[in-house]
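Shown here: the complex without one of its protein chains, the others still in place.
Just so it is clear, A and B label the chains in written order, and each chain counts residues from 1 on its own.
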């Protein structure tokens, strides 16, 4: 790709730059400001240097331990949902109907969970999974399994994971479906002529062609699950105990619940840095795959 | 022509039926519950309402504190979508057509804001919008959502624009079109589906986000999703009302999907398939 160099392009980018800078940089400066101060209320602030950061990164302190726990919990959660949603999404994409009214119907139903406000997603699963009024909760208990997600940490985790799978697997599936649709028919025909098995078609044609969209899917799912807040907040409120307190939930608790602005700000910055670093890794991998792909010709 | 695409097998059909059932079941339960009386909800588990009632819906449509929530939500969603697309169009064009100093870093920085946790921004946004007097207005939420929707719109539009051959721009320039006229008369119609998809995603992410919307509003601009969190009354949870409000938040999304269903897959791939 040899795009002409033209620095006046900045004029076209300027409005976006300004609004995102306004929305991102000004608040981050507030956060930096808070992160080095302490307050005893009454809007009185005192210089605290890097104290909050030292505390945050030292697992032996209350704050540090809490942060590390939430971080591990969040990473575990992201790993679990990726391990389920990516293979399941691929399977669904491969199983999707190819033509006729069924395609439209399937697409609409699949996209539906993605368009539901996140707290409503929490509410839906609350009323679905509660043992007293929910269909799923009632049915599981009726089978003789003791299930109560508000009391049992394992049940809470399973419920949140299933909820996330319900909420987001379609995103992965739709991305893969888009990737599959871009494969020209000739590839399938050639594979049939070459006597390839269904599995060989998957590994030699479909998976390589899906690589790019799968990267986008993993990026979006990882990042979004890493900042998950609303759905588990509505469903479990972070409990039972702290069992489902993910990073964002913990952060909001400290910031808006306890108004511990210094701690919250320090945590925000570290949290944001982790996200930025992970995002950069994905971005680098993705742009590399991108240039690789541009070299191939792309038959219509 | 996709007539030869590998046929979906019987196993595939089974997977689809199970998956779609899994998707629909919780929604069905919500609808079911919204049509029951609270007495029925609290006493038995029934697969359909024994005593069907519309009282919860009637309450929502007649009580201003409920229906104004919908109006507030749709207002900031619409504002955000218009702002995001308007700003993103020229920027996406610049990214797709030119290289310029800092291009790659800027693109990454924009993208990183799409990934930034809203929880980090909740408190500083509260301070910021209070300071400039926009707190508790739809503008506050609409602008706050630009944080992730503008980068997303740029990303999607850039993907679609890169699919338009550059010769079109050059031909138009030779034909004597000024840049703004070329952009509006020729270029925008060419990426109309991309604009539709980007608008859909701005709508979607603004509509589903709650943390910022909740933090930046108090009473006047309170979104419906927040109104819903206040269904606890002296008599306990008003489950029927909660379910009915939930059903009503699903409907706008379902309507919008219908219009973009043919582009949805490409859109989720951010125009990059």
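Convention: a contact is a pair of C-beta atoms (placed from the backbone, for glycine too) under 8 Å apart; a residue touches a chain by one contact, two chains touch by 3 or more.
Going forward, contacts and distances are computed from a predicted model.
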Quiz item: For the chain that is missing from this picture, which UniProt protein name fits: "Ferrous iron transport protein B", "Sarcosine oxidase subunit beta", "ABC transporter ATP-binding protein" or "Universal stress protein family protein"?
Solution: "ABC transporter ATP-binding protein"
Quiz item: Pick from A:7, A:61 or A:189: which residue touches the chain that isn't shown?
Solution: A:189
Quiz item: For the chain left off this view, which of A:29, A:83, A:200 or A:285 is in contact with it?
Solution: A:200
Quiz item: Where does subunit A touch the missing chain, residue by residue?
Solution: 184, 186-187, 189-190, 192-197, 200, 204-205, 208-209, 295-297, 299
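Here is the rule we use: only the chains that are shown with their structure count from here on.
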Quiz item: Taking each chain's centre as the mean position of its Cα atoms, how many Å separate subunit A from subunit B?
Solution: 16
Quiz item: Considering the complex alone, what residue numbers of subunit A touch subunit B?
Solution: 3-10, 12-13, 15-17, 19-20, 22-24, 26-28, 30-31, 88, 91-92, 94-99, 104, 106-120, 123-125, 127-128, 132-136, 138, 166, 169-171, 174-175, 177-179, 181-182, 185, 188-189, 198, 201, 212-213, 216, 223, 226-227, 229-230, 234, 247-249, 251-252, 255-256, 261, 264-265, 268, 271-272, 275-276, 279-280, 283, 290
Quiz item: For the complex, which residues does subunit B have touching subunit A?
Solution: 1-8, 11-13, 15-16, 19-20, 22-27, 29-30, 33, 41-42, 45, 47, 83, 87-88, 90-91, 93-95, 97-101, 103, 106, 108-125, 127-128, 143-144, 146-147, 150-151, 154, 204, 207-211, 215, 224-226, 228-229, 239, 242-243, 246, 249-250, 252-254, 256-258, 261-262, 264-266, 268-270, 272-273
